[in-house]
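See below for the structure under consideration.
The other protein chains are all here in position, but one chain of the complex has been omitted.
Should a chain be cited, it is by its letter among A and B, assigned in written order, with residues numbered from 1 in that chain.
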Amino acid sequence: MALDKQTIYKISRLARIHVDKVDIDRYASQLSTILDFVEQMNRIDTDNVAPLSHPQDRVLRMREDSVTEHDRRDDLQSVAPMTENGLYLVPKVIE
Amino acid sequence: MERHRALNAFITVDPELSLNQARAADRMLKNGGSRPLTGIPIAHKDIFCTKGVLTTCGSKILSNFVPPYDATLIKRCYEEGMVTLGKTNMDEFAMGSSNETSYFGPVRNPWDQFRVPGGSSGGSAASVTARLCAAATGTDTGGSIRQPAALCGITGLKPTYGRVSRYGMVAFASSLDQGGVLTQSAEDAALLLNVIAGFDPLDSTSVEEPVPDYGSKLKDDIDGLKIGLPKQYFDEGLSPEVEVLIRDALRVLEDHGAVLIDIDLPNSELCVPCYYVIAPSEASSNLSRFDGVRYGYRSEDYEDLVDMYMRTRAEGFGDEVKRRIMIGTYALSAGYYDAYYLKAQKLRRLITHDFERAFELCDVIAGPTTPTAAFEIGAKTSDPISMYLNDIYTISVNLSGLPALSVPAGFAGDLPAGLQLIGPYFSESRLLNIGHRFQMDTEWHRRIPGGFE
Partner (left out) sequence: MAWETVIGLEVHVQLSTNSKIFSGASTSYGAKPNTQACEVDIALPGVLPVMNKEAARKAVKFGLSVESKINQRSVFARKNYFYPDLPKGYQISQYELPIVVGGHLTIDTGKGEKRIGITRAHLEEDAGKSLHEDFHGMTGIDLNRAGTPLLEIVSEPDMRSPAEAIAYLRKLHTLVRYLEICDGNMQEGSFRCDANVSVRPQGETELGTRTELKNINSFRFIEKAIEYEVERQIDLIEDGGTVVQETRLYDPSRNETRPMRTKEDAHDYRYFPDPDLPPMELDDQFIDSARQQLPELPDTKRHRFMEQHGLGPADAYQLTSDKATADFFEAVLEQTRGDAKTVANWVNSELAGYLNETNMVIESARIDPGMLAELIDRIEDGTISGKIAKDVFRSMWNGEGTADQLIETKALRQITDSGELEKVVDDVLSRSREQVEQYRGGQTKVLGYFVGQVMKETQGKANPQQVNELLKQKLESGD
């Protein structure tokens, strides 16, 4: 699968990774090479095979509904890039 | 010490922490209450969150991240009274097989400083090899413990998926990641696994299976052990020098009464393509939390919210990480999900079936850990695919969640190679037993590179 510039732009936006114009061709060629490589999978017929998402097909373990956490805001926000009055600050969100 | 520093094995050393832990260990030893590994120096891969100690995962985006909590594995080592020497260098977010993708620079192989130590747990492997510490922790998503252990001539164990808690281990590919150990011997690996294995209620994929004493069966007889040799692991991709070493190693096991049989893992040759869909897909989602909002690096120059995200992530992640996030994003996106992600998940079941069938015929599977010995730094950085193929013998194990051990099998010239032993779920005791019997008769694991004795 050869990816064109438009697709690279779309993926970069979905993934929220800025790609400089000068790098687009490089990304297109590298990602296309990787996709060609993984497409070898098509050599194997997988019709009627159930997908496997978790090793050993385990099932979910659940916990009881109890509050086990207490307020650690100051501690947790000590590593934040920007906070004020206990809030994380980000560039203005326009809905 | 210069030689040690030149390896670039550590991202962070914290002498104060080490000293405090050493004193605490002394007290435990004096006052009773000590445990088997109390006072033993250990290095931790910089993927495990350590409260109050920088945890970077080899990335610029976490280059300032000091976690407010400890990973479960770290807690267990602290409780044992082990002494932390530092946090080891690694491929960025564990994405790499050479330790060249680290934001903090490549790690050098102690056997040849122009060569890679393997990856992604390259710093852990190099530090154990250079005897900077008795043991190190690592993580293995596609071979990241076994491959560097093999290339550095030490012992590396990747336990069964779910055996060691993933809580506090920065996630790369959640359904494949598994914490484990890099040590000087199978015996050491057993002792350290005793410390880190076990159920953790904080990890929904952690298993409640009882934990045996992994040291108790090390000396068991292996007479009559059936060892399966997959023909796919001895194909044209395997370098002749490594093949010779592996065949010799297998003869040692035969001398102990093990029986070799040929087996077939027909789908395993496609494990690398399968892996390079599943791992990037999961990674693309796991790494979305690095957005510059709650922790980590944030770009200083942006126009608006979306631009802040895009620049933070473009500046914070290295090339290989960005490539994988983009591949994963594409593989999961509308219109491509079935062809890539779903296809890979189906193939994953077939690969797992192969192992199930194989274990009806044999007790363990053996083969090389890597196709070649350590390559030169820079040799494969411009060709991602050739880099990926380094893990061709290790990846299937992760896709199936099986345990596997790599032990030093000998030297091709001056460079070590590893023998890989793969077992059924929760067969760690058996694998360590075989590894130990092998090490009772071989000297490879005792060899120390020049200048580090």
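Miscellaneous remarks
Just so we're on the same page, contacts are C-beta pairs under 8 Å (C-beta built on N, C-alpha and C of every residue); 3 or more make two chains touch, one makes a residue touch a chain.
As the structure is a prediction and not an experimental result, all values here were calculated from the model.
Considering B:S102, B:T137 or B:T329, the position touching the chain not shown turns out to be B:T329 (whole complex). One of B:S175, B:N267, B:S299 or B:S427 touches the chain omitted from the figure, and that residue is B:S175. Listed here are the chain B residues that touch the chain not shown: 48-49, 55, 57, 62, 65, 67-69, 71, 166-171, 173-175, 201-205, 281-282, 284-285, 287-291, 293-295, 305-306, 309, 329, 332-334, 337, 341.
Remark: the residues of chain A touching the chain excluded from display are 13-14, 16, 53-54, 57-69, 71-73, 76-77, 82, 84-95.
Keep this in mind: only the chains that are shown with their structure count from here on.
We define each chain's centre as the mean of its Cα atoms; on that basis chain A and chain B are separated by 22 Å. Listed in rising order, the residues of chain A touching chain B in the complex are 3, 7-8, 11-19, 27, 30-31, 33-35, 37-44, 46, 49-56, 58, 60-61, 63, 72, 75-76, 78-82, 88, 90-93.
By the touch criterion given at the top, residues 64-68, 161-162, 175, 201, 204-205, 207-208, 267, 270, 272-274, 276-277, 284, 288, 291-298, 302, 304-311, 313-314, 317, 322-323, 325-327, 329-330, 333, 340, 342-350, 352, 384-385, 388, 399-402, 425 of chain B touch chain A in their complex.
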